[in-house]
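Certain chains of the assembly are absent from this excerpt, and the rest are unmoved.
We just call them A, B and C in the order they show up, numbering each chain from 1.
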Amino acid sequence: MSKAIRVTVWNEARHEKLDPAIAAVYPEGIHGAIAEGLVGHGFQVKTATLDEPEHGLSVAVLAETDVLTWWGHMAHHEVSDEVVERVHARVLEGMGLIVLHSAHVSKIFKRLMGTTCELKWRVANENERIWIIEPGHPICEGINEYIDLPHEEMYGEFVDIPAPETLVFISWFKGGEVFRSGCCYRRGRGKIFYFRPGHESYPTYYRSDIRKVIANAVRWAAPINGPTTTLGNVKPIEKLID
Amino acid sequence: MSKAIRVTVWNEARHEKLDPAIAAVYPEGIHGAIAEGLVGHGFQVKTATLDEPEHGLSVAVLAETDVLTWWGHMAHHEVSDEVVERVHARVLEGMGLIVLHSAHVSKIFKRLMGTTCELKWRVANENERIWIIEPGHPICEGINEYIDLPHEEMYGEFVDIPAPETLVFISWFKGGEVFRSGCCYRRGRGKIFYFRPGHESYPTYYRSDIRKVIANAVRWAAPINGPTTTLGNVKPIEKLID
Amino acid sequence: MSKAIRVTVWNEARHEKLDPAIAAVYPEGIHGAIAEGLVGHGFQVKTATLDEPEHGLSVAVLAETDVLTWWGHMAHHEVSDEVVERVHARVLEGMGLIVLHSAHVSKIFKRLMGTTCELKWRVANENERIWIIEPGHPICEGINEYIDLPHEEMYGEFVDIPAPETLVFISWFKGGEVFRSGCCYRRGRGKIFYFRPGHESYPTYYRSDIRKVIANAVRWAAPINGPTTTLGNVKPIEKLID
């Protein structure tokens, strides 16, 4: 494919507006940092945020989005159900979805998973080591066997998610927890990747290794030109060939 | 465990009321036939139907239900969202759920799967052969390597469900289709089994092999006395032992 | 990646030598037909056959192979254990492997699966319909929702394989059987795809849809530049960062 994958980077973008400490970490917003990383990997990138009309996710925008990345935390409940259903339908049609960090309890991820997606957490400037479990998986291209993050929020098991189709990463936290931090799913024709790191107070999305993982996930999740599948009442095979 | 597993057999129970031809097949209702089969396998069985208050699924009834079986078809939309959320929460807590035939598009199954669960279908008195794919799985105990159903409704792929954690059966239909007809899932602490056969116009639920599969699935899906898992903000390990 | 994926097409190539009827179907050998299809999809393609020295699979050849396709039937036992171990090691290192039809009982596939890989079969000019189960999977790109093969050998369940990580196709056969006919596995860093069709007496490998599936599988199975993973005795993290 010569055409660039079209990515829409969605962000709630509230911490950055309300808290100067967060704004200092992400002056262009978390979406700005994620988008910058993706541009550097050759994708065609737009951003969209909660406070835009339709949260920036109109029918037209989604129709031209191959892969959507999603970051949210303090305002999940403000995302309209209509937009959630619209994104859900697009994922089932084939749009890829990269769910980042605290978006584990976003409406769209819970809608797709069917579970609460709740977990343990702790903000303690803890160091995280993300271990690669599937070294041959395309999401691990160009990454070392682990990624050390000097400061991150802790997320711990048990996390109430369906078992991933492929578990790509497991995180270790200094305080004693582990976490399934890279999880691949398919729903309908869409591919979904949950990637754990990215608390708003740490500069995680500026790191080249984290950006590389997100770029790899975008490539993995991009839609393919698959078959049209018939649904509903169908006739038997017209002529059984023989 | 000496205590019998407590099963609640839920049925929409509308075809049997509205259509004398269906009532002739299932004079005690589809739930009556399913319940009779489960009693014969030693479970403690109740029934519940759509037209009862709270659809027969009060908080108290669900609290005393280890495994719920679900049959619905023409009135999925009449099931109240409140009851669906109640059942959903109980599944995540550990209650088993056996989803039968046309309940593939029940609110509760779609809620748990996160997809449309739509498929191909045809009512043509077609014969179905259900092949066993996992001969060592407990749901296959006491069954032959295939089950022949002389007349059933056809369901065909692609069916829009998440890939099952374990695929136990695949159906063959004379008209040219195949179907993943025995699908195991886990959501939260709950186990879910989707089992395909059981169109209302055929006496499928009187068959001993079909009853055996449902009984096996009930045993597989029964809750266990698993760990309480902590959620939310947690402290680090108090003393790292050494 | 601008560099073409390097594919080695391996064939036992005995039926074509011993049986004029088969030679008439595949005058350039089964490997010739498969290789021609792959060249048409832009890969850099070599062939190798059983009767060459080291079966054409020297250390040097394998070192320059990104993806190996394997067809064998009547002479599995003549493949040397040394070459099998060599291929096995390369798969664990990351070389992709596409296992075709009767190679389900090849030494290399059984070595990787750990099971007998035995199944039911029947040669009866039966028609096969291959249904797509994962319409969003890259192996299904550009394919219709099913592939009709007018004449093929039947393979039926139960087939003694580990449950595939992703089940992409299920075949329907007119005589009453079903089969998991497109199966994805990971072993070490290597990706393995089993694809069912291709009995020697039918011109299956000239079909554009079958060639497209094999080409898609080659792309999916191609190695990535993943992390080097350390094995054996290791020290603890030198400085826990904080």
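What we mean here is this: contacts are C-beta pairs under 8 Å (C-beta built on N, C-alpha and C of every residue); 3 or more make two chains touch, one makes a residue touch a chain.
Computed from a prediction, not measured in an experiment: that's the story for all the values here.
Of the identical protein chains in this complex, 3 are displayed in place, while the full assembly in this structure file contains 4 copies of the same sequence.
Simple rule for what comes next: only the chains that are shown with their structure count from here on.
Counting every residue number used by either copy at the chain A-chain C contact, over half are found in both chains. Measuring from the averaged C-alpha position of chain B to that of chain C gives a distance of 37 Å. Distance between chain centres (mean CA atoms), chain A to chain C: 32 Å.
For chain B, residues that reach two or more other chains under the stated contact definition are 156, 158, 163, 176. Taken in their complex, chain A has these residues touching chain C: 94, 125-127, 129, 132, 134-138, 140-145, 148, 150-151, 165-166, 174, 186, 188-191, 223-230, 237, 240-242.
For chain A in complex with chain B, the residues that touch the partner chain are 92, 111-116, 118-122, 124, 126, 154, 156, 158, 160, 162-163, 165, 174-177, 185-188, 229-237, 240.
Put simply, chain C touches chain B in their complex at residues 129, 131-135, 145, 156-158, 163, 166-167, 170-173, 176-178, 180.
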